[in-house]
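One protein chain omitted, others in place.
Moving on, here comes chain A:
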Amino acid sequence: MMAALRPADLAGWLPIMARSSPAGYRLDWAFFDRHALQEPFFHNSTDSVLQLPFNQLFRRDTALDVLAAWAEQPADTAPAAFVFHASRCGSTLIARMLSRLASHTVLSEPAPLDTLLRAHYTDPVATRWQRDSLRGLLACYGQRRRGGERSLVVKLDAWNIFELPLLRAAFPDTPWIFLYRDPLEIVVSQLRQPGVHVVPGMLGASPLTLPFDEVSGLTRAEFVAQVIGQILAEGERQCRAHGGIAVNYSELPGAVTGRLAGLFDLHADDLALAAAGAGQHAKRPEQGFSPDGDDKRREAGPEVLAAVAQYAQPAYQALEALRAPVIPSTVSV
């Protein structure tokens, strides 16, 4: 029997995939070494390290319980903040701004985190190990691999707002934001280029997945609008219940270096570099970031307007009521 792997044995390795097997959950690991995770999403970073032939042959496959040892020791960098969001509302922009900093590691929607957060929907006994595994997983992701890191910022998948209480149980003191946007703009964007959660049947087990007979009569626009409406409503509920900070897309990018700078553990001399990151389009770095709300509103026809008004506007209004009045800020670079 091989001795259990200690965190020191896994220095530089990160979980890239969690999967259930007949003998319990397992993790696949790749060697990231000093890789900075600056790609738009964690899976892009993974694609990048998997280019190295070493990672095509010497990946590791371990039981989930190797995370227990990570959970027991103090993390190199504990999570500074969690970013929840309603999709298409600037969370990738935030990631881009923070990941430029040598002091910050930004995890953008790593699939193993989503898998662990939703494990109990298909495997009820998962609640026994989820809390510790989540602590272990983020301690592992928070390894100081480059040398200068002090903060880990974790951006979740849009649908994970439903699992917020579980993440809070593991990290009760970590502040978090819920980022949202005028739902008309989100819905138009999702209709243009659908994400996993707005394609019926793609997401898998989640409170966001409604019974088939509840959604089978909906038009495409209505379906998308009700998904976004659910996420916004849950965001508002969780903000009230668990002290989340509601942030509107309209506040970006200024809020990152403004009212959220402390939450993101930004020091005074980090601000200019982070702000400069906003000069690039988050998912298409060759393009600059520019607010595109007006285009999206013009694109919406009467059917989309009606669907959004019915399914998503009320939750949006509730979030706006919750949000602290803020003076729109601009970036000065």
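Just so it is clear, a residue touches a chain if its C-beta (ideal position, glycine included) is under 8 Å from a C-beta of that chain, and two chains touch if they have at least 3 such contacts; residues count from 1.
The rule we apply is simple: contacts and distances are computed from a predicted model.
One chain of the complex is hidden; its UniProt record names it "Aspartyl/Asparaginyl beta-hydroxylase", one of "Aspartyl/Asparaginyl beta-hydroxylase", "NADH-quinone oxidoreductase subunit NuoB", "Anti-sigma factor antagonist" or "3-oxoadipate CoA-transferase subunit B". When the omitted chain is restored, the residue from A:Ile16, A:Leu64, A:Leu101 or A:Cys239 that touches it is A:Ile16. Chain A meets the missing chain through residues 2, 9, 16-17, 19-20, 28, 31, 33, 46, 50-54, 56-60, 111, 115, 204.
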